[in-house]
Each structure stands twice: as structure tokens, then as C-alpha cells.
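All protein chains but one are shown in place.
Note that the chains take the letters A, B and C in the order they are written out, and that residue 1 is the start of every chain.
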Amino acid sequence: MGLLGFYFRKLITLIKGEVLVLPSRTIVGLFVLFLLIMPLITQDPYIIRIMIITSIFAILAASWDLLSGFTGQMNFGHALFFGVGAYASALLNLHAHIPPWGSVPLGAVVAILAGLIVGIPCLRIKHIYLALTTFAFPIILIGIINALPDYTGGDLGLSGLQRFTNSLVGGYYIHIITMLVLCFVMWKITDSNTGIIFHAIREDELAVKASGINTTRYKLLAFCLSGFFAGIAGGLYAHYMRIAGPSTLEVSMSFNVVIWAIFGGIATIYGPIAAVFILNPLLEFVRFWPEYRMLIFAVVVLLILLYMPEGLITWVREKIEIQCPRCKIRNVAIRKNCRVCTAELD
Amino acid sequence: MNIIITGLITGSMLALLAIGFSLIFGVARIVNIAHTAFYMVAGYIIYYLSIRLGLNVILSMLIAVVAVTLLGLLAYKFLIDPIREHELAVMIATIALALIFQEVTLQIFTGDYLSVYFLIKGYFIIGGNKVFYQQLLTFGVVLVILLVIWFLLMKTRLGLAIRSTAEDREVANLMGMNESRLAMITLGISVALAGVTGAVIVPLAVLSPYMWTEPLILMMAVVVLGGLGSIKGSFVAAYILGFTEALVTFLIPAGAFLKGPVALSIMILVLLIRPEGLFGIAFEEER
Amino acid sequence: MLLEIDHLNVRYEKAVLINDLSMGVDTGELVSLVGPNGAGKSTSLRAITGLVAWEREIKRRSTAGEIHIEGKVTFDGQRIDHVPAHEIVRMGLVLCPERRRPFREMTVLENLMAGAYLQKDKKKNQDTLSKVYDLFPVLKERSKQISGTLSGGEQQMLAIGRAFMSDPKLLCIDEPSTGLAPKTRAEVFEKILQINRLGITILLVEQEVSTVFKMTKRNYVLSSGKIIAQGTGEELMEDEIIRKTYLGL
Partner (left out) sequence: MAVPLLEVEGLSKSFGGLKAVNDIRFRMKQKEVIGLIGPNGAGKTTLLRLFTSILKPDSGSIRFKGKELVGMKTWDVVNLGVSCTFQNMRPFRRLPIIANVMVSCLSPRSMKHGEWVKRVEAKAMDALEFAGISDMALEKASTLSQGDLKRLEVARAVATDPELLLLDEPFGGLSPAETDLMAKSIRRLHKGGRFGRLHSEGPAMIIVEHKLQQLMKIVDRIIVLNFGTMLAEGTPEEVVNNPEVIEAYLGGGGGE
């Protein structure tokens, strides 16, 4: 009992000292808490459904950021990984009868392969060429899928997939927790030494080479990691919708990913996730005005970018937090002195 | 024979679009995803004026081109120019712009497929294939416009300034060229080209609010394949991809859906050999 | 004074590139601005021709890196420190940039015509063009050639010719001798002298002092963004200042 109390007190101190001191962390904490207790508030199947799909897209947007935001390899065909993950896990589920908890990771492994296949030619192509070229990959895959209707179901896609669970709340927790874990892993990756190298590759690839780093290996790693996470998102999506169709590969899907990420602010991981959680429900909840949904979406994106070209979340963070000029620790914007080194903030 | 006609027409259309797209990219570094959306808007304006209002088709085409150009300039002034130095934000802004165009046309004209009458009716037969006069006319107009563009770029003072700015913004400034005004003018020309493409292609195509995505992908493939900023490259690449598409449709009639993927595969294969495109200039490591 | 620079300062964020620079150029003169690498020679030319301000305008929109520029620049009796770069050219202050920078994909003739962009009078253009061809016969031979394929020396002449086409009153030439063989260098310097004799004022930025000092009457020596000496070539050479700043002996 005493031990439990000790850990409880430790947790409280941790939350007080590390989470509550910064509004951004507080918001993230509250948000995670909200996600976890949401089924207690409402069990409306429609809302639960939207939250599940939103969390799947959040994984997708974060995985784009991992590749394009961090290493600067602008991928405008990110739907490829999503679609490959979806189709691969669907095929494994339908033909090899592997249950979802096996087919999704295996599908993601196939998406890693896709990452390698796309990544190798992309090593030679740079900047805007890369962005314009990557558009092509999902389209080519759609062609292949249509050419092999016996295996892929052609235009109709593969349907009749197993779900993880038929329980509404159970499904919700599976997806939300997967999302939280995967996004945390991605954030950790970008926060690690590997993340620093990814950052540096975006800034100046030649200088990274001259520092003795095998940039080819790291760029491929970025493609594979990104493919893996996007593949999981694809697999989850296919199993949740119970269908894997060509719509997962469409141009609009690739566009959406990029819009989410840049809207939130690239090279942050949390930016794209937040953007998905803002934009996607917004898109869904305007159902009282269905014909203007996309229009509202586009106008919102345009207006936000006009005033915050660096991304919404980045902008908000700059407003509510301030960096200490001496020790570089972040502080609430209203503080007069740094919370650690007591230097004056301006 | 059909291959040649379809190939020529698709190729010409792609060439017009791609040249407009690479012009504005070259001068102002703007990747205008909404480029083909302007093409769609032009198509709809023509439809509205000629079919709904019963205006003369040629007149409506002219109005459409002017209207689209104005629309482009307004969008540039108020939406693109303020964030021009954030390349990514610009790209997203143009995507959003394209979506807005798509949704607005969807609201006004619904998602039904629409078409405009041929300007001239009739056809002749060569080797058992129908060749519509309209197809010939379209092709002829495209050629004339390509010539005009070539003349504008190569022989006029404005063209000289545009090409100079595209090559070296700073030195162009030193020659007394007002770089930001040129960007505006180039954007106007670029969008006007998209409008013209819409105008000439509309009698042959069916209109739908989603018609901008397919040519967008191919147009970008043309630009990359030909080498960014190379007009000659865009021209050649457009016909290569145009004919590839026609050939695929001809060889595998059941596999018409493959035409896009095959064309794109060709682009990727070429890029593997020449990463800078057919006529592009290789990146050389700075000295 | 045709060009007068009064207490010019240029800073890129924290780095001070030009530190309180004051100098002047009189009509008809051939003046040189010399100094070692990184002394701020090119930056000062870019500042007076409006390019620094232009760059600042672009950067301001992207929030990356701030550029500060202060001081008074007068050209031909008018203040030009707030005039945009493309307007300054119209007034007759023309810069022939460092590393030549021809429009590589265009022909020689097109490059020259780009230089004459502001001159709408066709007849006058033809006159200037024939003057350029007289000065640089090699450009006439190569007029249809793509300029990226020219040799270094030819590109330098093209760059000077292009600037000449803008009908300058004051021509600023930035490091014309870089990377050229001695014979070509001598030729380029000879052409610069000829242009000066045509009545065009020249402000020459160079590293290769000994040749330059034989051409000029007045020179400024720049080091770390500051003018540290001025005078005739002979004076400076005796002053040991050149040996110090250049060889560090």
C-alpha cells in the first residue's frame, strides 16, 4: 500500500513538474485523457466511428511528417503506402485467413518493401522533381490493381474483411491506443539521434555526407519507417471499413495527407496529428450542410495558411510559449522569468 | 490512324498545360497545383455561356479565357503572393484553390457529365477511321497557340525578360527587369494558357468537376520528363506521353485504365537514367 | 560627385558585413575598390545597386534571417538607398555581377538584348550593340552561340558587354579577373580601360591589385567592411598596406 502511494505521489509530482508547467504539454495531456475517457461521455456510434477514422488518419499524417517533414524528401504519393498496407493486409486476411492482429503488421511489412522500391529511385531525384515524381507511384499501383481484378477485386476492391472486434467501445480503444502508441514511437524516433540526422539531411545533405554519415542508408530508413507506419494505418483502415479499395490510393488521399501535415506545421509530428484531429471531425460534423463540406474545408485551409504559413500548431505554440534566451527551456508566455534559470524573458 | 489523332490531341493539350505550368514555376518558383483546375473552370464558363445563355461559342471561349486569367491574377494577388516565400504553403494553397473551384462548380453545375457542341460538324474517313473536323480544328488551334507562345518567348522583349528572370532572378533585376511584376505577368500568361487549353479541348471532352485531376498528373509527368523549365522538353515529352496513352488504348482496348499508369511508368524509367529529365539541366555541385 | 556613399552599414543578422563605409566616385573616373576575400567588396556593390535591399524584401516575407542596411547613397544628385534595384538601373548605375552569371541557356545576342531591356529605342540599341561588337569582336563572332558554352574569358566579356548595353553612367564591375588566364585577364582589363575612355565612369572591384593600380588614379582599400586606406596605386604600394592586407607580411 505504501509502495502504491509512493508511486502515486511520484506520478503527481511528475505531472506537476513536467506536464502542467507548459500549456502545450497540458493540452496534450488533457487531450489524451479526453480520448481515453470519451466513451464514458458518449457512445454515439457515429462519433465513435469518426474518432476511429480520425485516429487512423493521424497515424498516416504523422508518418508523412516523419519522411517529408524531417528528411525533406517531399512525398506527394503517400497514399501508396496507405494503399499497399490496406491491400496487403486485406489479401492476407481473405486468402491466408490471418486474423487482423497478424495481417495488419504483416501488411505494414509489405509497405516497408514498397518504401524500399519507391525509395531507391527517389535517391537520385531531388527537390521539386521528387515531389512531382512521387505523385505517379500510387497511380501506377491503381493501374496494376485494375489489371488484376481476380486478385484485387478491381474497381470494387476487396470486401468482407474481418474486424478486430465487433464491440464498439473495444474497437475504439484498440484504435485510439494504437494511434497513441505509434505516434509516441514516431515522436521518439524524431527526438532521437536518428531524428537529428533526418533533420540535418533536410537542411544540407552534402554537409551530412561530409560528417561521415551514410545518407543513402538514412534516407531509405526514412522511407521504410514512414512506409511501415503508413502501412499500419492502411491495414487498420481496411479492417475497420472491412474493405480495401482503390480509393485508398487516390490522388485526393495523397493531397489530404500533405494538407494535414502542412496545415499543422511540418517537422513536429504533433502538428500533423493535431491538424487531423481538427480538420477531419470538422469535415464530418458539418453534416448539416453536406454539400459545402469540401468547400468549407478548402476555405479554412486557405485562410489559415494565409495568416500562418508555418502551420497552425507551430503558430499557436509560438504564441502560448516562449523560449528562455539563456537556457532554451520553454516557458508559458505569461511568465516574466524562466522557470529554471530565472533569466528574464521578453 | 486513330492513334495518331488521339495522340496528337492529347499531346497538344498536355504540351499547352505543361508549358504554362513550367513557365510560372520557372519565373516565380510556384508549383501551381490548381493549374488544371483553371482549365476546368474555363470549360465550364464556355458551357454556361454557349449552352445556357446561347452565346456564340467563339465569343464565349474568348470571354472564358479572359475571365479565367482575371481569376488567376486575383488568386495570385490575394492568396499566393502574401505567402510566396513559403514554398510548401503555396503548394497547399493551390491545392485548396483547386478544391474550391471543384466544389463551386459542383454546386453550380452538379456532378453530371456535360458537353459542348462541336464548332464544326462532320467528318471524313481515312483508312476506315472517322476523323472529325473538330479534332483537326482543335489540333490546328493548339499548334497556332504553341507557335504564338514560342514567338512571344523567343522574339519579344517580354519573352526575353521572362526567360531571363527564370534563369537568374537577381541578374534580371540588375538588367532593370521588375521581377515581381514579371511574376504577375507570367502567372497571367500561364493561367491564360490553361484557359485556352480548356477552350480548345472542351468540344471534345465531357465536363465534370473532377476532370482536373487526371490531366494534372499527366501534366506534371510531362514537366518532369521534359525537364523543369525547358519548353522544348515539355513539348517533346507531351507528345511522347500523349502517344503512349493512345498506343496503350489501341493495343489493349480492354485496358484503357492502364494508359495513365503506363505513361507514368515510362516517366519513372526515364528519370532513373536521367534524373534531370530529357532536356533539363543537371544539378552540378556548386564549386 | 557622381556616386556618393555616406556611412553605409550592412548587417546580416549579427554579422557586420559593411561597417561605416564612406566613399565617392567622380564623373569620368576609373576607381578601384580592392581588398582580400570576405572584406565586403561585393556586398558594398550589391548594397549600392539595391540588391541587398531586394534580398531583404524577399527574406522579410519568409521570416528567415534579418538584413539591416543603413546609410545614405546618392547617385547623380538623387538619393538611391530606397530605390528598388530595377529602378536604379534606369538611372544609369549598372552592376556587372561577380562570377559573370550570363543567362546560360540563352544566346550571346539574347544576353546582350536582355541588357538593353530598358532601352526601348531600337535604333539607339543597334548603335550600342555595334559599339559592344567593336569592343568585343569575339561576341559578334559568337552572337548565335549559347552563352553557357563560352569560355570563361568570353563569358566575362559578355557580362561586361551586357552591362554596357544598359547604357550606364557608372558601371560597377565585380572581380572580372577571377579564374582567367593571365593573357585573358590583361585583355579584359584593356577592354575596361577602353570603356572608361568612352566616357563611362567605372568602379572596379578587384583582388589583383598590381594591374589595377596601373590603370587607376584613385583606389580604396577595404578590409573587414571598412575602408582602411585610399590613394594612388604607387602610394598604396609604398605604404606596405597592400602587402599587409594581401600577404599578411
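Here is the rule we go by: a contact is a pair of C-beta atoms (placed from the backbone, for glycine too) under 8 Å apart; a residue touches a chain by one contact, two chains touch by 3 or more.
Note that the structure is a prediction, hence the values are computed from the model and not measured.
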Looking at C:Thr74, C:Gln207 or C:Gln230, which residue reaches the missing chain? C:Gln207
Hey, which of A:Ile196, A:Leu282, A:Leu303 or A:Ala333 is the one touching the hidden chain? A:Ile196
Given A:Arg9, A:His97, A:Lys188 or A:Lys209, the correct residue touching the omitted chain is A:Lys209
Quickly run down the residues of chain A that touch the omitted chain. 193, 196-197, 199-200, 203-204, 206-216, 327-328
Provide the residue numbers of chain C that touch the chain removed from this figure. 13-15, 36-38, 64-65, 148-149, 151-152, 175, 177-182, 185-186, 207-214, 224, 237, 242, 246-249
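Just so we're on the same page, only the chains that are shown with their structure count from here on.
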Which word fits the touch map of the chains here: line, ring, star, complete or other? line
By Cα centroid distance, the chain farthest from chain A is C
Taking each chain's centre as the mean of its CA atoms, how far is chain A from chain B in angstrom? 33
Where does chain A touch two or more other chains at once, residue-wise? 310
Chain B-touching residues of chain C, taken from the complex the two chains share: 49-51, 54, 58-59, 61-62, 84-87, 89-90, 94-95, 97, 101, 103-106, 110, 113-115, 117-118, 162-163, 166
In the complex with chain A, residue positions of chain B that touch it: 25, 31, 79, 82-83, 86, 88-89, 91-93, 95-97, 99-100, 102-104, 106-107, 213, 216-217, 220-221, 223-224, 228, 255, 257-258, 260-262, 264-265, 267-268, 271-272, 275-277, 283, 285
With touch defined as at the start, can you tell me which chain A residues reach chain B in the complex? 121, 124-126, 128-129, 131-133, 135-137, 139-144, 146-147, 206, 251-252, 255, 258-259, 262-263, 266, 291-292, 294-295, 297-299, 301-302, 305-306, 309-310
